[in-house]
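Next up is a structure, given as structure tokens.
Missing here: one protein chain of the complex. Every other protein chain is in place.
Just so it is clear, A, B, C, D and E label the chains in written order, and each chain counts residues from 1 on its own.
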């Protein structure tokens, strides 16, 4: 199926969405580009797992390269954990990478499952970049990126076996989002999200969380919002994993790297004070 | 009726509430204190109406005093507009100033209506300060401030004829808040709120709005949230007034004053780009 | 776009709707026709603003004509206030006059904004009359009236920048109505309603309100119903104006005119006793 | 248990309720009083079943008395059908007659089941009248009438095995009413209502229904409202009986009697045109 | 209108549905086949009414035949009661027999009303069998059975005047089912269900009810679920009839017959202990 390109006006419906698209169209953070250069998997999410402390030691001239590689390894590890939760995917299935960024997770999913993967992003630059990568790897017959709004993808009803958001839900209303996924997923299809969410237990949005919101012009949801919006849209959790502790080492290493963007401190503060969680949810479409 | 003081643990239930209380307990912004010194009405809200441009002209040595006085005049004008919407209040009625700050609006309400006014705040310093002011003015038999959480005031059911929030709703969940007000207000009682809210039409929380959130550790609600939470709690609007245009002059004058705190720019940006409204809602308890 | 005419069976789905259509198909009240004759703007709504007391004085032979003209001026003033709340409308936009009657407000909207206006009514006589007026004024390329049910207009999704009901919501279920408007309005589109609604605060439908219901075979809603139905359908108020006091003079003058229909007394009673409000609500589609 | 009398201000909370109470406090319709005089059972509801056509024949001087007696027989038959649906009631149980009027159904229930019956009304005259009747019959140790609002009876939680409304629900909001009943009824307790309701199928409130509303200052609900409000409050129907056809003879006879009040025609029109139903619903508290 | 056959994968969406279809595809219970052979009306539901005790007496060699005939008579009587509640059906109307089994009720409906009847079943064998019966009777131009899922019939919106489920709702979610019916029925169309439901008053699913669930791989709903799902989908009851007492004789007779399947005892236990009701609900689409 060919997806007819949408006009920008259809994809970017609000001033807010335009601001987000502008941000990502012009974004060239080394933490995304230089890490992606390591092996051509360009990620727009964070990492999990302990880093190898030896990367901080040894010859200074290659230290930065070692750190970059290690950060990238942790980000790919995170994407692998996400894909582990998609359930049994077969080559004839079809997947959606919602908020695909420069497309790294889509490539990994296709490599693992051999199936068709569509990515959508409201950043035309990201879509173009990601499609170029797919062509370069010769998987553009199976992996395609589209300039689309994930709230209104235009994809056919019931056609998808799996959908994921790898840190991209903080830009949208979850009720609208999961209504669209409810439409897109086949009965029994799987949805997986990895996201930062603020902790309803500690109360409202903390100062550190607001700083992250401002940095990315995003709108971090409380943890409760995910479960309310899923319950309202026929998505039933089967796994919920708290990745907060496993993601802290990544941020500690990144804070000490040359590619730090300044947002490391709010993340570490928020995670450590408990006002913020890094959460994976896997849910079935019923 | 005497309100037995609550233990701090009962009033401050979450880490978030403690952080907010800490902020206001130690806050000594000249924009609040110096303006209050003008006539002893200490406000914690912004102003409306055109400023007199002449305050910017004339002798430099008194220019600052003229600006301070003018800013204070605009803030008191805002409180007057709020009180105008409470409906007919009689001396035997009872009012609640929820999130009372240093108590200015309560004093004005008592002066206007002659009735009992209770203010509640989660900042013990504010409560102490405000009670001292009431004593100083000799109205402490009618105007009393309490160290209380507005989500759980401990006030008797159906006892209040009027409640207002003058820029204090962004610290709490509106559904919880209006459930408490629904309990507190007599049938036919009136609720008035003046608040900044972000604009659902422009989309998610803009960068400027997140900067305000971070500055005050608050959590600005979308405009829609007010009407949803009212509809769910028996509060029916009778007036909704968009005060965005009338509040811009206040911010422009404040930005040029010595008491500017730095938050002026995000407010002006947010108002001008349309991502933020300054709204008054008056609603009846049914 | 041409709207294919619906068969009457599709437009008039219930016995109730047929009764309402019959009423308006045969209605020839001078209060509507003679006032419309003044300048060719035929209204089916009431007026606001103070009347000029001098119309009651002076030569008796022209007194009635003066009163008629004054009543018509107040009705047009009401329509102007409605149009003031539509927000910035451009010539390329498209508007809907829902429950358009003999079409006066549509003509005024087109004259003010230069854009396309569609009116819908379940009275075929009204539609015919209104289209004849549009042709007479030479605006029938832009202003078109249709024999349609406003609960199911057949107009395209997201195509409208503005919709209004000028005293026509008391014939329909508001949840059904606003669901249709939610479908019709573009994101950020504006809805404006002027309506009489009974007051939840004074309690159930008063005797005077029931008399109005019987007169028009209508079903006046409580004020709360408007806000609940909007909250449920993505319509967020930005202005709510209580027009009760401004509409009373109109009724007082009308009660003294030759075109009084007998319904003046219940209206005046209901407004004065507080069991009834004349309300304007402007809301944004989000 | 003694029920402490409420102050009028607690019982009559709105202008609407005061108007209704005034109506019933001064009401002395022969259709209620003269029929009650037949055997001392004073009803405030209508009848069901075919009338004996012979009452219209025979000597003129006793014709009126025959008709009165026959109307009363049909009203008592209606109350009997209501009581038939209360399920097995034992002498130790407790029942509530909500909107008890002059108390006839309570007396019948006590006579049938031998148990305690409490009646509530917002008309002090009715309460006084009904208590006098109970004393006269020597059942005032078991049957007691209270000046109370059925929305807020003050009766203890879970204490009642049965509650009924015999044509008194059109004065209140059904969601509020059933919430109170849900509190009052024991698990497995039974609620029975006989009521006129307008027909959602024919559409909005017809002209005849509005005339009834105006006559009684009441607010007839659509049929759907009963089922929605029950579903929301743990009341599950076990019987629904359409009494429309069986009630028509009563109205036809009444229209021909000396005690006709003028409201007979709207009732007959509404029933015959299908815009109105006379419905019995029996439901269990779960 | 021709209904294009669905592929099995579209009709049978879950493992559960496949298990149910398998059960009915291979089912050849004499209680269904031998009773149907009596007059060619094959039912898949139970009976109501008292049986003629004489069938148990008399010559032994024809006793079994007498019982079979009597059971069949009671089942047809049940179907007649169902059809009695459909309201006035005209030859031009269209009806749906949802979960039609081998088609008996459809044949009876067509014979009574002369109109088109569509039956749907997820058992291909049943559909085939039923269509063969229709051809045999020469009514296959009006009565057609389809291999379809009643949750998603593919029939046109608003096209049906009546729908019924004769003991087939325990296989599906009622909210999904009634959403589909809400779509299918014309405004004012009628829905009738006869079903066994467990009693919310006695509490959770009793042992006897679970035995029935296991026997038929079904999922008996609580009584409350029917009313909640109707309230949520625009279906308003007009009749609710408790058929529990009238169905017990059928089960007693069946328990003594040669066609008893072993499920008679749980049914009798459940009905007698009050944990289970046999209910008819007739509701209007509004």
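The rule we apply is simple: contacts are C-beta pairs under 8 Å (C-beta built on N, C-alpha and C of every residue); 3 or more make two chains touch, one makes a residue touch a chain.
The shown structure was predicted, so the numbers you read here are calculated from the model rather than taken from an experiment.
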| item | value |
| --- | --- |
| Hidden partner chain, touching residue among A:56, A:241 or A:255 | A:241 |
| Hidden partner chain, touching residue among E:24, E:113, E:171 or E:191 | E:171 |
| Absent-chain interface as seen on subunit E, which is shown | 13-17, 19-20, 171-173, 201-207, 210-211, 213-214, 217-219, 273-275 |
| Residues from subunit A at the interface with the omitted partner, ascending | 187-188, 200-201, 223-224, 227-228, 230-231, 234, 236-242, 277, 279, 281, 284, 286 |
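Keep this in mind: only the chains that are shown with their structure count from here on.
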| item | value |
| --- | --- |
| Mean-CA-position distance for subunit E and subunit D (Å) | 38 |
| Whole-Å gap separating subunit B and subunit E, where each centre is the average of the chain's CA atoms | 63 |
| Touching two or more other chains - residues of subunit B | 187-188, 201 |
